[in-house]
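A protein chain is absent from this complex, but the other protein chains hold their places.
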């Protein structure tokens, strides 16, 4: 059964320096509050994993938390590029950032393999692209029945996965709905997991399209209302698109970025 | 977009002599009406595929429709053995029945591979059992990253999959809920598909736990109210357990079986 | 405390007692399902029942008629697809206990539910087959077997290994790369057998009240090892019997 904790406790207990950390969320339900808490607690040398590293990863990278990024698409969704990510890759600021780059299909299947307790996944992917030239974690495999050659990628097994969901009950059962992306797989692939939720309720009323993670498959749950802002939590909030647009200017310049982080993240209290 | 057809038309168009046919359903939502129509239309030489062949497969086998059975558990669920299945295997009555036998995990993954357009699936399965000795479709495969040896099974690609669902709309979008087993995978793995439904409605109102198959991924939909009887359709009917129990006696004897089939299946009209 | 009870009731109660509260248990239909639901209704209210139909954390208020009974979906924490229950939940070793029956069982806890007699293509008795059992036996933290003990079932060698116990003895599971621990305990209508820590051979460690070692030996198709002093199990308590009978009475009701 998942423990109910505060966000600060959850991050302190479950996210450690040097960890492989996945904060997942596909445009929807992005765990911003948890990412900010990781920055506040000063984690270092993280290997950040995510299909779609966006603003929260830009912030983690710009704050110097990350040593390495494993990903398939790094951008400001619907807006453009990530300037802190670019600055780290192009200029090693504030520190060098190693990249391990995949396609979405590859990353999704790597989580599936992790969740399934398999060492690798098979897909039709990457073929003819330059990705395998730079990413050693992409190999070929022959079908033992037909001889056809396909692509293999290794399982992802994060030390800890962090996701945001709409609700949990007091036993730590987690309920999310709307676009749920790869979050179930990312949680099940991880050794530990932390789920922030809009609210903890007495009973999870079933909702169409829901994904439920039983509490015994989750390590800890922390209430963090609005914890997906500026992304959104279907039925709770809408995307703060102005912030996504504003981030382009905030993040373009190192000083503006650091000033914003000081004011908006580092000096504010953990949300719960 | 799926065509809306009568059950008789659907079976006539989509199920052909010699086909590989999967009628899926995991205790819940078993397409009995469609199976009966296949018997009435006198299909022969079918390769029947199913994880849990139960009474409807006992009837198809006893009626002489099948040449081969690909399966992982053949029984009368909650009651006992299938006597027509046994008689075919032990005494070749009414004709010999070839078996290709798997585990549930293997069959489920074979459907997943079929639905995914892959020639095979990888799992931890069958290890140390006598199944690979008798089923040639079970091989080993080494992880290209770790060298670990796992099990591979080939994709299932039925010529036609038949399932029963609660509802469809007029565009042929199919909605089912409750225990949905491996039906999505079985439909997506097949070249053609026929879905019988409790009712065709104007609009599919979302339901918690629903699985929706878009109409453009389904070949045909036929209304067949009660088409899962004696199994059940959650929110529409309950399991007729008395029939499951009664089947044990009906099916034990060849004459009793044939008499029952004549009276209950062969002379009754197609349901729609 | 000594109500009248049947050997099957004793077996079911003894099996239920083996399930620890708060663990996750992969349950087959029939005796395992009855025993698991008895455990949940008595000492293990937080036992997580997992059925291969995709129901995780089912809390049925009556005995399900099959592993796909609607009451399982209605009361589950989550209902997932059949591929998911095997791939995401069973295969990675998330399930503590696999609870299986058997048509034949041998000295090393190997289970047959496939064919008896003759050969595979021309058997004397064709059984339902493997279902989820091979991977349940392979991947759960441990396996609990519940089976009636007699010469037909307890055979020197099973005619077909549907689900692996300890294979031909110590080290086999490790050599094959299986991650689950294998059969921890076998509960029968006569008593309890456990694998010997060195030989892995099933050893009679407990007897139900009134059963003798000789009876157990006579019901076993191999030279049964017996612990130095087999313990006598507690008979079913009044409460256990009452709950079990109430459960049995719910079967088929709704």
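Letters A, B and C mark the chains as written, and numbering starts fresh at 1 in each.
Quick note on the criterion: contacts are C-beta pairs under 8 Å (C-beta built on N, C-alpha and C of every residue); 3 or more make two chains touch, one makes a residue touch a chain.
Because the structure is predicted, anything quoted here is derived from the model rather than measured.
Student: What shown chains does the left-out chain touch?
Tutor: Visible chains that the missing one touches: A, B.
Student: Which residue among B:7, B:97, B:182 or B:212 touches the omitted chain?
Tutor: Of these options, the touching residue for the absent chain is B:212.
Student: If I consider the whole complex, including the chain that's not displayed, which of A:179, A:246 or A:266 touches that chain?
Tutor: The missing chain is touched by A:179.
Student: May I ask you to list the residues on subunit A that touch the chain which is not drawn?
Tutor: Residues in contact with the chain left out: 26-28, 51-52, 71-75, 77-78, 81-82, 85-86, 89-90, 101-105, 108-109, 111-112, 123-131, 133-134, 148-149, 178-182, 184-185, 209, 211, 232, 234, 238-239, 241, 244.
Student: Write the list of subunit B residues that the hidden chain touches.
Tutor: 1, 115-118, 173, 184-185, 188, 211-217
The criterion applied here is as follows: only the chains that are shown with their structure count from here on.
Student: Quick check: how many Å separate the C-alpha centres of subunit B and subunit C?
Tutor: The answer is 28 Å.
Student: With centres defined as the mean C-alpha position, give me the subunit A-subunit C separation in Å.
Tutor: Here the centre of subunit C sits 40 Å away from the centre of subunit A.
Student: Which residues belonging to subunit B are in contact with no fewer than two other chains?
Tutor: Within subunit B, the residues that touch at least two other chains are 123-124, 148, 209.
Student: Quick check: what residues of subunit C touch more than one other chain, meaning two or more?
Tutor: 87, 91, 139, 179
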